[in-house]
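Let's turn to chain A:
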Amino acid sequence: MGIISVYIVSKAGGLIFSHDQPNTSAEVEATFNCPLGLVLEEVDRQVVVKYGEKHGIQVGYSLVALNGQPVANRCIPDGTSAMTVLTNPENYPVSLKFARLRVSINERIMLLSMFHSIYAISVKLSPAKHSSGIQCLEADSFKFYCFQTITGVKFIVVADNKQQKVEDLLKRIYELYADFVLKNPFYSLDMPIRCEHFSTNLTRFIEEN
Partner candidate 1 sequence: MTIYNLYIFDRNCSCLYYKEWTRQKEAGIPREEEFKLMYGMIFSLKSLISRLSIISAKEGLVGYTASNYKLHYFETPTGFKFVMNTDTSVGNVQDVLRHIYARIFVEYVVRNPVARPGEHVDSELFAAKLDDYIQDLSFK
Partner candidate 2 sequence: MSVTTVQAETSQCLFEFLHMEIVSQLQQEAGPDKKGEVQQRLESLGHRVGESLVERTSRDHPRFKNELDAVVFMCKQFWVTAFNKNIDNLKTNHQDTYVLHDNAFRLLQHLSEGNQYREEAQTYLSFACGLLTGALSNVGIKCQVTAEVTKMPACTFQVKVLL
């Protein structure tokens, strides 16, 4: 899988660029009989599994398709709410597809601002002298790499454990940023990045690695 996402955070802590690798997150499709065996709830325009585990579907998975029809904004294409369909026993057996969806962009902005503050705290709490902040945050299934430039801009790459040499990758992304974003006369500092050249070159660079 390699790289999962790339983010750039401005020196004030706001997310100015976000890119996800279009890879498949786990998708599970199964047929269910009444009673469903999973407790579903509507959270933030999604139908999410709140409690229960069946056929490999766990807590946090969102409903993506119902009987082959895609579920968007909690409803199937004809406008009926997915929850209404599922609470009616007559509609069973029903084929449901669940997937673990990415966090929404708003949530990402919030999480990365939180990270920006945590970065500063980690410098303060350091027991060693002249330490930088968090450069690599490890979880058990992925690693979160951060490179802070002298100007205060942070380049963040979320990658799985198999990805090597992420530090070089981060430096190269910084170079791309300097070339395609900073040299763009229409770009103002600390604003969200909307430069096509940057996005295409970045995607191409990530595919190569």
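These made the cut because all candidates are chains of the complex that A comes from, given by their letters.
To be clear about the criterion, a contact is a pair of C-beta atoms (placed from the backbone, for glycine too) under 8 Å apart; a residue touches a chain by one contact, two chains touch by 3 or more; residues count from 1.
Since we're looking at a predicted model, the values are computed, not measured.
Trainee: All of these sit in the same complex as chain A, but only one touches it there. Which of 1 or 2 is it?
Mentor: 1
Trainee: Could you pull out which chain A residues touch candidate 1 in their complex?
Mentor: 4, 25-26, 58-60, 100, 102-103, 107, 111, 114-115, 117-118, 121-142, 144, 158
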